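The complex is shown incomplete by one protein chain, all other protein chains being positioned as in the whole.
Showing chain A:
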Amino acid sequence: MIPLSWVVATSAILFGLGLYGALSLRNAVRILMCIELMLNSVNLNLVAFSRYLHPDQPRGLVLAIFIMTVAAAEAAVGLAIFLTIARNRTDIDVDKIQLLKG
């Protein structure tokens, strides 16, 4: 069986990659993709802990399913917002979208 620390280490690297991308990239669609990466790494952790600690009560798996649901809703609304922004300007640079800055 796979050691649990391997799974936690994998998801730590994945979360670090997503965090770096979300903080350093400027394209809003790329930031959305990096957020999906981070949500996936959390899901991997939940699945692993549910398997190793309570395999008879799959509460972690249920929580992962809810995270998938929220991630799908977030991606849909986020892409719709980006499409609306891209209609008025050609790029979706998060540094230049400052409509609420005042």
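What we mean here is this: a residue touches a chain if its C-beta (ideal position, glycine included) is under 8 Å from a C-beta of that chain, and two chains touch if they have at least 3 such contacts; residues count from 1.
One rule holds in what follows: contacts and distances are computed from a predicted model.
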item	value
Omitted chain, identified by the protein name its UniProt record gives, among "Acyl carrier protein", "5-oxoprolinase subunit PxpB", "cytochrome-c oxidase" or "NADH-quinone oxidoreductase subunit J"	"NADH-quinone oxidoreductase subunit J"
Residues belonging to chain A that touch the chain removed from view	1-21, 23-27, 29-30, 32-34, 36-37, 40, 43-44, 47-48, 50-53, 55-59, 61-62, 64-66, 68-77, 79-84, 86-87, 90-93
